[in-house]
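A single protein chain has been omitted; all remaining protein chains appear in their positions.
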Amino acid sequence: MEARNIKLEEIIRDENLVYTKTSLMTDKPLSFCPGCGHGVAHRVIMEVVDEMGIQADTIGVAPVGCSVLAYEFMNIDMQQASHGRAPAVATGIKRCWPDKYVFTYQGDGDLAAIGTAETIHACNRGENMAIFFVNNGIYGMTGGQMAPTTLPGMRSSTTPYGRDVALMGNPLKITELVAMLPGTCFVARHTVHTPLAVRKFKKAVRMAFENQKLNKGLSFIEIVSNCNSGWKMTPVQANKWMEENMLPYFPPGDIKVNGEMVSKTAKSE
Amino acid sequence: MNEEIIIAGFGGQGVLSMGKIMAYAGMMQQMEVSWMPSYGPEMRGGTANVTVILSDERISSPILNHFDTAILLNQQSMDKFESSVKPGGVLLYDSNGITRHPQRKDISIYLVEAATESGKMLTTKTFNMIVLGAFLKIKPLISFENIVKGLKDSLPVRHHHLLPVNEDAVKRGMEIVKQVQ
Partner (left out) sequence: MGEKKLMKGNEAFAEAAIRAGCDAYFGYPITPQSEVMEYLAAQRPHLRTGMVLLQAESEIAAINMVYGAAGTGKKVMTSSSSPGISLKQEGISYLAGSQLPCLILNVMRGGPGLGTIQPSQSDYFQATKGGGHGDYRMIVLAPASVQEMADFVRLGFELAFKYRNPVIMLSDGIIGQMMEKVELFDQMPRLTEFDQQWATTGKTTDRERNVITSLDLDPARHERHNLKLQEKYRKMSENEVRFESIECNDAEYLFVAYGSSARICQKSVKIARARGIRAGLIRPITLFPFPSEEIDRMAGKLKGILTVELSAGQMIEDVRLAVEGKVKVALHSRMGGMVPSPEEVFDALLKSFSI
(Lines give C-alpha, C1' and ligand atoms only; values in the text may rest on other atoms or scores of the structure.)
Protein backbone atom coordinates (compact mmCIF):
# COMPACT_ATOMS: atom_id res chain seq x y z
CA MET A 1 0.00 0.00 0.00
CA GLU A 2 1.28 3.39 -0.90
CA ALA A 3 2.22 5.50 2.06
CA ARG A 4 0.37 8.75 2.08
CA ASN A 5 0.75 11.85 4.16
CA ILE A 6 -2.68 12.14 5.77
CA LYS A 7 -3.73 15.48 7.20
CA LEU A 8 -6.17 15.66 10.15
CA GLU A 9 -8.44 18.10 8.35
CA GLU A 10 -9.02 15.46 5.69
CA ILE A 11 -10.29 12.97 8.25
CA ILE A 12 -12.37 15.26 10.45
CA ARG A 13 -15.18 15.88 7.98
CA ASP A 14 -18.93 15.64 8.30
CA GLU A 15 -19.18 12.67 5.99
CA ASN A 16 -16.73 10.72 8.13
CA LEU A 17 -18.60 11.42 11.37
CA VAL A 18 -19.84 8.20 12.97
CA TYR A 19 -19.97 9.17 16.64
CA THR A 20 -20.14 12.37 18.68
CA LYS A 21 -19.71 12.61 22.40
CA THR A 22 -22.79 14.19 23.83
CA SER A 23 -22.20 17.71 25.16
CA LEU A 24 -23.81 16.47 28.35
CA MET A 25 -20.60 14.64 29.11
CA THR A 26 -17.86 17.08 30.13
CA ASP A 27 -14.51 17.10 28.36
CA LYS A 28 -12.75 15.77 31.42
CA PRO A 29 -11.21 12.36 30.65
CA LEU A 30 -12.99 9.59 32.54
CA SER A 31 -11.02 8.46 35.58
CA PHE A 32 -12.47 4.94 35.60
CA CYS A 33 -10.20 1.95 35.00
CA PRO A 34 -9.99 0.92 31.33
CA GLY A 35 -12.66 -1.66 30.64
CA CYS A 36 -14.94 -0.55 33.46
CA GLY A 37 -18.65 -0.27 32.68
CA HIS A 38 -19.19 3.00 34.58
CA GLY A 39 -18.09 5.17 31.68
CA VAL A 40 -20.58 3.57 29.30
CA ALA A 41 -23.39 3.81 31.82
CA HIS A 42 -22.58 7.49 32.44
CA ARG A 43 -22.59 8.23 28.74
CA VAL A 44 -25.84 6.43 28.00
CA ILE A 45 -27.69 8.25 30.76
CA MET A 46 -26.40 11.60 29.57
CA GLU A 47 -27.25 10.76 25.96
CA VAL A 48 -30.86 10.10 26.97
CA VAL A 49 -31.03 13.40 28.90
CA ASP A 50 -29.58 15.11 25.83
CA GLU A 51 -31.98 13.44 23.39
CA MET A 52 -34.96 14.30 25.56
CA GLY A 53 -33.76 17.90 25.79
CA ILE A 54 -34.11 17.95 29.55
CA GLN A 55 -30.67 19.12 30.68
CA ALA A 56 -32.15 22.21 32.33
CA ASP A 57 -34.68 20.05 34.17
CA THR A 58 -32.47 17.21 35.33
CA ILE A 59 -30.68 16.87 38.64
CA GLY A 60 -28.47 13.93 39.44
CA VAL A 61 -27.23 12.58 42.74
CA ALA A 62 -23.79 11.04 43.02
CA PRO A 63 -23.05 9.03 46.14
CA VAL A 64 -19.89 7.52 47.64
CA GLY A 65 -17.90 4.86 45.80
CA CYS A 66 -16.62 4.85 42.24
CA SER A 67 -19.60 6.98 41.23
CA VAL A 68 -18.59 9.71 43.67
CA LEU A 69 -17.10 11.81 40.88
CA ALA A 70 -20.02 11.40 38.46
CA TYR A 71 -20.55 15.16 38.63
CA GLU A 72 -17.11 15.67 37.11
CA PHE A 73 -18.34 13.96 33.95
CA MET A 74 -22.07 14.61 33.78
CA ASN A 75 -22.71 18.14 32.57
CA ILE A 76 -25.85 18.77 34.61
CA ASP A 77 -26.64 20.15 38.07
CA MET A 78 -25.68 17.52 40.58
CA GLN A 79 -25.49 16.92 44.25
CA GLN A 80 -23.08 14.61 45.99
CA ALA A 81 -24.61 12.44 48.73
CA SER A 82 -23.12 10.78 51.78
CA HIS A 83 -22.62 7.04 51.65
CA GLY A 84 -25.91 5.22 51.10
CA ARG A 85 -28.16 8.27 51.33
CA ALA A 86 -28.59 9.13 47.66
CA PRO A 87 -32.27 8.04 47.56
CA ALA A 88 -33.02 10.29 50.57
CA VAL A 89 -31.13 13.20 49.02
CA ALA A 90 -32.93 12.65 45.72
CA THR A 91 -36.24 12.50 47.60
CA GLY A 92 -35.49 15.90 49.11
CA ILE A 93 -34.71 17.32 45.67
CA LYS A 94 -37.67 15.73 43.92
CA ARG A 95 -40.14 16.82 46.59
CA CYS A 96 -38.90 20.38 46.14
CA TRP A 97 -38.81 20.16 42.33
CA PRO A 98 -41.70 17.80 41.53
CA ASP A 99 -41.57 18.83 37.87
CA LYS A 100 -37.90 18.10 37.35
CA TYR A 101 -36.18 14.82 36.53
CA VAL A 102 -34.14 13.41 39.38
CA PHE A 103 -31.93 10.35 39.40
CA THR A 104 -29.37 8.66 41.60
CA TYR A 105 -26.41 6.71 40.33
CA GLN A 106 -25.24 4.27 42.97
CA GLY A 107 -22.99 1.29 43.43
CA ASP A 108 -23.78 -1.97 45.20
CA GLY A 109 -22.17 -1.14 48.53
CA ASP A 110 -23.86 2.22 48.59
CA LEU A 111 -27.31 1.06 47.54
CA ALA A 112 -27.57 -2.46 48.92
CA ALA A 113 -25.49 -2.33 52.12
CA ILE A 114 -25.17 0.99 53.91
CA GLY A 115 -28.11 2.52 52.07
CA THR A 116 -30.57 -0.39 52.13
CA ALA A 117 -33.09 1.45 54.29
CA GLU A 118 -33.08 4.57 52.09
CA THR A 119 -33.34 2.42 48.96
CA ILE A 120 -36.28 0.36 50.21
CA HIS A 121 -38.17 3.35 51.56
CA ALA A 122 -37.69 5.59 48.53
CA CYS A 123 -38.91 2.68 46.37
CA ASN A 124 -41.79 1.99 48.71
CA ARG A 125 -42.91 5.62 48.76
CA GLY A 126 -42.86 5.49 44.99
CA GLU A 127 -40.75 8.61 44.64
CA ASN A 128 -41.01 9.77 41.05
CA MET A 129 -37.37 9.37 40.24
CA ALA A 130 -34.90 6.94 38.75
CA ILE A 131 -32.31 4.86 40.53
CA PHE A 132 -29.42 3.53 38.45
CA PHE A 133 -27.68 0.79 40.38
CA VAL A 134 -24.31 -0.42 39.19
CA ASN A 135 -23.61 -3.89 40.56
CA ASN A 136 -20.10 -5.19 40.11
CA GLY A 137 -20.10 -7.45 43.13
CA ILE A 138 -17.32 -5.63 44.90
CA TYR A 139 -16.25 -2.37 46.54
CA GLY A 140 -14.20 -0.89 43.72
CA MET A 141 -13.23 2.50 45.12
CA THR A 142 -11.92 1.27 48.45
CA GLY A 143 -9.86 -1.53 46.98
CA GLY A 144 -11.96 -4.61 46.33
CA GLN A 145 -13.69 -5.54 49.60
CA MET A 146 -16.76 -7.79 49.82
CA ALA A 147 -19.99 -6.17 48.64
CA PRO A 148 -23.56 -7.21 49.50
CA THR A 149 -23.68 -8.63 45.97
CA THR A 150 -20.38 -10.54 46.07
CA LEU A 151 -21.10 -14.06 44.81
CA PRO A 152 -20.78 -17.17 47.02
CA GLY A 153 -17.17 -18.31 46.96
CA MET A 154 -16.04 -15.11 45.26
CA ARG A 155 -12.76 -13.67 46.47
CA SER A 156 -12.36 -10.13 47.64
CA SER A 157 -9.84 -8.40 49.89
CA THR A 158 -12.06 -9.09 52.91
CA THR A 159 -13.00 -12.58 51.72
CA PRO A 160 -9.55 -13.74 50.61
CA TYR A 161 -10.70 -17.38 50.77
CA GLY A 162 -13.96 -16.71 49.04
CA ARG A 163 -17.35 -15.57 50.38
CA ASP A 164 -18.54 -18.22 52.84
CA VAL A 165 -22.30 -17.72 52.95
CA ALA A 166 -22.55 -19.52 56.26
CA LEU A 167 -20.42 -16.80 57.81
CA MET A 168 -21.04 -13.80 55.60
CA GLY A 169 -24.56 -14.28 54.36
CA ASN A 170 -25.87 -14.49 50.82
CA PRO A 171 -25.58 -12.03 47.97
CA LEU A 172 -28.53 -9.67 48.13
CA LYS A 173 -30.87 -9.56 45.16
CA ILE A 174 -32.14 -6.15 46.04
CA THR A 175 -33.53 -5.53 42.56
CA GLU A 176 -35.99 -8.43 42.90
CA LEU A 177 -36.73 -7.15 46.38
CA VAL A 178 -37.67 -3.63 45.33
CA ALA A 179 -39.75 -5.04 42.46
CA MET A 180 -42.07 -6.46 45.13
CA LEU A 181 -42.84 -2.99 46.45
CA PRO A 182 -45.95 -1.22 45.19
CA GLY A 183 -44.04 2.07 44.77
CA THR A 184 -41.83 0.84 41.94
CA CYS A 185 -43.27 1.02 38.43
CA PHE A 186 -40.33 -0.18 36.37
CA VAL A 187 -37.61 -2.56 37.53
CA ALA A 188 -35.08 -4.08 35.18
CA ARG A 189 -31.58 -5.52 35.07
CA HIS A 190 -29.15 -4.75 32.28
CA THR A 191 -25.50 -4.96 31.29
CA VAL A 192 -23.35 -2.58 29.27
CA HIS A 193 -20.62 -4.94 28.06
CA THR A 194 -21.78 -5.45 24.43
CA PRO A 195 -23.17 -3.00 21.89
CA LEU A 196 -26.49 -4.85 21.91
CA ALA A 197 -26.68 -4.70 25.68
CA VAL A 198 -25.92 -0.98 25.61
CA ARG A 199 -28.77 -0.38 23.17
CA LYS A 200 -31.19 -2.27 25.41
CA PHE A 201 -29.95 -0.39 28.45
CA LYS A 202 -30.48 2.91 26.70
CA LYS A 203 -34.11 2.05 25.99
CA ALA A 204 -34.59 1.27 29.66
CA VAL A 205 -32.99 4.56 30.71
CA ARG A 206 -35.33 6.39 28.38
CA MET A 207 -38.29 4.62 29.94
CA ALA A 208 -37.03 5.54 33.42
CA PHE A 209 -37.08 9.23 32.48
CA GLU A 210 -40.39 9.02 30.62
CA ASN A 211 -41.97 7.41 33.68
CA GLN A 212 -41.01 10.46 35.73
CA LYS A 213 -42.78 12.72 33.31
CA LEU A 214 -45.94 10.67 33.88
CA ASN A 215 -45.50 10.48 37.68
CA LYS A 216 -45.66 6.71 37.53
CA GLY A 217 -43.48 5.97 40.52
CA LEU A 218 -39.92 4.86 40.92
CA SER A 219 -37.88 3.33 38.10
CA PHE A 220 -35.04 1.11 39.21
CA ILE A 221 -32.42 -0.18 36.79
CA GLU A 222 -29.63 -2.46 37.87
CA ILE A 223 -26.56 -2.55 35.64
CA VAL A 224 -24.53 -5.69 36.22
CA SER A 225 -20.99 -4.66 35.42
CA ASN A 226 -17.43 -5.76 35.85
CA CYS A 227 -14.68 -4.50 38.07
CA ASN A 228 -11.60 -5.80 36.37
CA SER A 229 -9.28 -4.08 38.85
CA GLY A 230 -11.15 -5.38 41.85
CA TRP A 231 -11.58 -8.81 40.33
CA LYS A 232 -7.90 -8.77 39.32
CA MET A 233 -8.58 -9.67 35.67
CA THR A 234 -8.05 -8.12 32.27
CA PRO A 235 -11.13 -6.32 30.90
CA VAL A 236 -11.83 -9.18 28.49
CA GLN A 237 -11.46 -11.84 31.20
CA ALA A 238 -13.66 -9.77 33.50
CA ASN A 239 -16.50 -9.55 30.99
CA LYS A 240 -16.26 -13.28 30.34
CA TRP A 241 -16.27 -14.01 34.08
CA MET A 242 -19.22 -11.71 34.52
CA GLU A 243 -21.21 -13.55 31.84
CA GLU A 244 -20.36 -16.95 33.30
CA ASN A 245 -20.77 -16.17 36.98
CA MET A 246 -22.60 -12.92 37.67
CA LEU A 247 -25.33 -13.17 35.05
CA PRO A 248 -26.66 -16.60 36.11
CA TYR A 249 -27.12 -15.17 39.63
CA PHE A 250 -28.27 -11.73 38.45
CA PRO A 251 -30.11 -12.50 35.18
CA PRO A 252 -30.68 -9.51 32.88
CA GLY A 253 -34.18 -8.61 31.75
CA ASP A 254 -37.30 -6.74 32.79
CA ILE A 255 -38.67 -7.67 36.19
CA LYS A 256 -41.50 -5.18 36.47
CA VAL A 257 -42.95 -2.98 33.74
CA ASN A 258 -45.70 -0.40 34.26
CA GLY A 259 -46.25 -1.70 37.75
CA GLU A 260 -46.79 -5.31 36.58
CA MET A 261 -44.39 -8.13 37.42
CA VAL A 262 -43.14 -9.67 34.20
CA SER A 263 -40.31 -11.90 35.35
CA LYS A 264 -41.28 -15.47 36.22
CA THR A 265 -38.25 -15.92 38.45
CA ALA A 266 -39.12 -12.81 40.40
CA LYS A 267 -42.73 -13.98 40.73
CA SER A 268 -41.69 -17.35 42.11
CA GLU A 269 -39.42 -15.62 44.58
CA MET B 1 -50.77 39.80 90.42
CA ASN B 2 -48.73 36.64 90.17
CA GLU B 3 -50.48 33.35 90.78
CA GLU B 4 -48.44 30.17 90.77
CA ILE B 5 -50.52 27.01 90.61
CA ILE B 6 -49.82 23.30 90.57
CA ILE B 7 -52.52 20.90 89.44
CA ALA B 8 -51.76 17.23 90.01
CA GLY B 9 -53.67 13.99 89.73
CA PHE B 10 -54.05 10.87 87.61
CA GLY B 11 -53.56 10.93 83.89
CA GLY B 12 -57.03 10.98 82.36
CA GLN B 13 -58.56 13.21 85.03
CA GLY B 14 -58.15 16.18 82.74
CA VAL B 15 -55.43 17.81 84.79
CA LEU B 16 -53.51 19.12 81.77
CA SER B 17 -56.56 20.41 79.95
CA MET B 18 -57.85 22.16 83.06
CA GLY B 19 -54.52 23.96 83.25
CA LYS B 20 -54.68 24.79 79.60
CA ILE B 21 -58.14 26.32 79.90
CA MET B 22 -56.93 28.44 82.82
CA ALA B 23 -53.91 29.62 80.84
CA TYR B 24 -55.99 30.35 77.77
CA ALA B 25 -58.53 32.31 79.76
CA GLY B 26 -55.71 34.23 81.45
CA MET B 27 -54.31 35.13 78.08
CA MET B 28 -57.73 36.40 77.02
CA GLN B 29 -57.49 38.79 79.98
CA GLN B 30 -54.13 40.15 78.79
CA MET B 31 -52.20 38.22 81.44
CA GLU B 32 -48.84 36.62 80.89
CA VAL B 33 -49.31 32.87 81.22
CA SER B 34 -47.28 29.70 81.27
CA TRP B 35 -48.32 26.06 81.32
CA MET B 36 -45.61 23.53 82.04
CA PRO B 37 -46.68 19.88 82.09
CA SER B 38 -44.96 16.80 83.33
CA TYR B 39 -44.53 14.82 80.16
CA GLY B 40 -43.53 11.39 79.00
CA PRO B 41 -44.55 7.93 80.21
CA GLU B 42 -46.18 9.58 83.22
CA MET B 43 -48.81 10.85 80.84
CA ARG B 44 -49.97 7.35 80.01
CA GLY B 45 -52.28 6.65 82.91
CA GLY B 46 -49.81 7.43 85.67
CA THR B 47 -49.66 10.67 87.60
CA ALA B 48 -49.81 13.91 85.70
CA ASN B 49 -49.16 17.41 86.84
CA VAL B 50 -48.97 20.85 85.37
CA THR B 51 -47.66 24.15 86.63
CA VAL B 52 -49.75 27.13 85.57
CA ILE B 53 -48.60 30.69 86.14
CA LEU B 54 -50.87 33.68 85.66
CA SER B 55 -49.15 37.03 85.98
CA ASP B 56 -49.28 40.71 85.20
CA GLU B 57 -45.55 40.69 84.39
CA ARG B 58 -43.19 38.70 82.24
CA ILE B 59 -42.96 35.23 83.69
CA SER B 60 -39.53 34.10 84.81
CA SER B 61 -39.23 30.46 85.77
CA PRO B 62 -41.90 28.04 84.53
CA ILE B 63 -40.37 25.52 86.92
CA LEU B 64 -41.29 26.09 90.54
CA ASN B 65 -41.04 24.42 93.91
CA HIS B 66 -43.50 26.57 95.82
CA PHE B 67 -47.02 27.45 94.83
CA ASP B 68 -49.74 29.89 95.77
CA THR B 69 -52.33 27.23 95.00
CA ALA B 70 -52.10 23.45 94.82
CA ILE B 71 -54.99 21.53 93.29
CA LEU B 72 -54.39 17.92 94.31
CA LEU B 73 -56.55 15.15 92.97
CA ASN B 74 -55.03 11.90 94.21
CA GLN B 75 -53.07 10.60 97.17
CA GLN B 76 -49.70 10.56 95.39
CA SER B 77 -50.11 14.21 94.52
CA MET B 78 -51.16 15.04 98.08
CA ASP B 79 -48.02 13.33 99.38
CA LYS B 80 -45.81 15.06 96.86
CA PHE B 81 -47.16 18.60 96.80
CA GLU B 82 -48.83 19.39 100.14
CA SER B 83 -45.55 20.70 101.46
CA SER B 84 -45.05 22.85 98.33
CA VAL B 85 -47.87 25.26 99.16
CA LYS B 86 -46.52 28.62 100.24
CA PRO B 87 -47.46 29.59 103.83
CA GLY B 88 -50.80 31.33 103.60
CA GLY B 89 -51.48 29.65 100.28
CA VAL B 90 -54.39 27.53 99.12
CA LEU B 91 -54.80 23.78 98.87
CA LEU B 92 -57.84 22.52 96.99
CA TYR B 93 -58.57 18.80 96.88
CA ASP B 94 -61.12 16.13 96.17
CA SER B 95 -61.44 13.60 98.98
CA ASN B 96 -62.22 10.76 96.58
CA GLY B 97 -59.45 8.20 97.04
CA ILE B 98 -57.70 10.30 99.65
CA THR B 99 -56.57 8.25 102.64
CA ARG B 100 -54.50 10.96 104.31
CA HIS B 101 -56.11 14.36 104.35
CA PRO B 102 -53.94 17.50 104.36
CA GLN B 103 -52.22 18.25 107.66
CA ARG B 104 -50.85 21.76 107.13
CA LYS B 105 -52.04 24.39 109.59
CA ASP B 106 -50.56 27.44 107.87
CA ILE B 107 -52.61 27.33 104.68
CA SER B 108 -56.23 27.55 103.60
CA ILE B 109 -57.73 24.20 102.66
CA TYR B 110 -60.74 23.70 100.42
CA LEU B 111 -62.63 20.57 99.49
CA VAL B 112 -64.55 19.90 96.30
CA GLU B 113 -66.32 16.55 95.89
CA ALA B 114 -65.91 16.71 92.14
CA ALA B 115 -65.73 12.96 91.50
CA THR B 116 -69.01 12.36 93.31
CA GLU B 117 -70.63 15.36 91.66
CA SER B 118 -69.46 14.46 88.15
CA GLY B 119 -71.14 11.06 88.64
CA LYS B 120 -74.44 12.89 88.81
CA MET B 121 -73.85 14.73 85.54
CA LEU B 122 -74.28 13.70 81.92
CA THR B 123 -70.66 12.66 81.69
CA THR B 124 -68.01 12.12 84.35
CA LYS B 125 -65.59 13.93 82.05
CA THR B 126 -66.92 17.11 83.64
CA PHE B 127 -64.79 16.25 86.69
CA ASN B 128 -62.01 18.70 85.90
CA MET B 129 -64.43 21.54 85.14
CA ILE B 130 -66.06 21.09 88.54
CA VAL B 131 -62.62 21.41 90.10
CA LEU B 132 -61.91 24.46 87.96
CA GLY B 133 -65.16 26.04 89.12
CA ALA B 134 -64.10 25.45 92.70
CA PHE B 135 -60.80 27.19 92.07
CA LEU B 136 -62.54 30.17 90.45
CA LYS B 137 -64.76 30.54 93.47
CA ILE B 138 -61.73 30.63 95.77
CA LYS B 139 -59.62 32.83 93.49
CA PRO B 140 -61.74 34.75 91.01
CA LEU B 141 -58.76 35.71 88.87
CA ILE B 142 -60.35 34.80 85.58
CA SER B 143 -63.84 35.48 84.36
CA PHE B 144 -66.37 32.77 83.63
CA GLU B 145 -66.75 34.22 80.15
CA ASN B 146 -63.08 33.65 79.37
CA ILE B 147 -63.20 30.15 80.82
CA VAL B 148 -65.92 29.40 78.28
CA LYS B 149 -63.66 30.74 75.53
CA GLY B 150 -60.88 28.53 76.84
CA LEU B 151 -63.20 25.52 76.81
CA LYS B 152 -64.15 26.23 73.23
CA ASP B 153 -60.52 26.47 72.22
CA SER B 154 -59.44 23.26 73.90
CA LEU B 155 -62.42 21.03 73.05
CA PRO B 156 -62.25 19.60 69.54
CA VAL B 157 -65.12 20.89 67.39
CA ARG B 158 -66.73 17.43 67.35
CA HIS B 159 -67.18 17.73 71.12
CA HIS B 160 -68.62 21.22 71.09
CA HIS B 161 -72.08 19.85 71.93
CA LEU B 162 -70.57 19.14 75.35
CA LEU B 163 -69.85 22.83 75.98
CA PRO B 164 -73.10 23.50 77.93
CA VAL B 165 -72.61 20.56 80.29
CA ASN B 166 -69.02 21.67 80.91
CA GLU B 167 -70.18 25.20 81.64
CA ASP B 168 -72.71 23.79 84.08
CA ALA B 169 -69.93 21.81 85.70
CA VAL B 170 -67.87 24.96 86.29
CA LYS B 171 -70.89 26.58 87.93
CA ARG B 172 -71.56 23.47 90.00
CA GLY B 173 -67.97 23.50 91.24
CA MET B 174 -68.38 27.10 92.36
CA GLU B 175 -71.46 26.06 94.37
CA ILE B 176 -70.19 22.97 96.09
CA VAL B 177 -66.67 23.98 97.07
CA LYS B 178 -66.28 24.41 100.82
CA GLN B 179 -63.53 25.69 103.03
CA VAL B 180 -62.46 23.12 105.60
CA GLN B 181 -59.72 25.21 107.13
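To keep things simple, chains are lettered A and B as they appear, and every chain counts its residues starting from 1.
By definition in this document, a contact is a pair of C-beta atoms (placed from the backbone, for glycine too) under 8 Å apart; a residue touches a chain by one contact, two chains touch by 3 or more.
Note that this is a predicted model, so its numbers are computed, not measured.
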item: Which residue of A:V40, A:I59, A:A204 or A:I223 touches the chain not shown here; value: A:I59
item: Listed residues A:A41, A:V89, A:A113 or A:L177, member touching the removed chain; value: A:V89
item: Residue ranges of subunit A at the interface with the undisplayed chain; value: 55-59, 61-62, 68, 71, 75-82, 85, 88-93, 95-97, 100, 117-118, 120-121
item: Residue numbers in subunit B that touch the chain omitted from display; value: 20, 23-24, 27, 32-37, 39-41, 59-66, 153
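Everything below uses one rule, namely that only the chains that are shown with their structure count from here on.
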item: Whole-Å gap separating subunit A and subunit B, where each centre is the average of the chain's CA atoms; value: 64
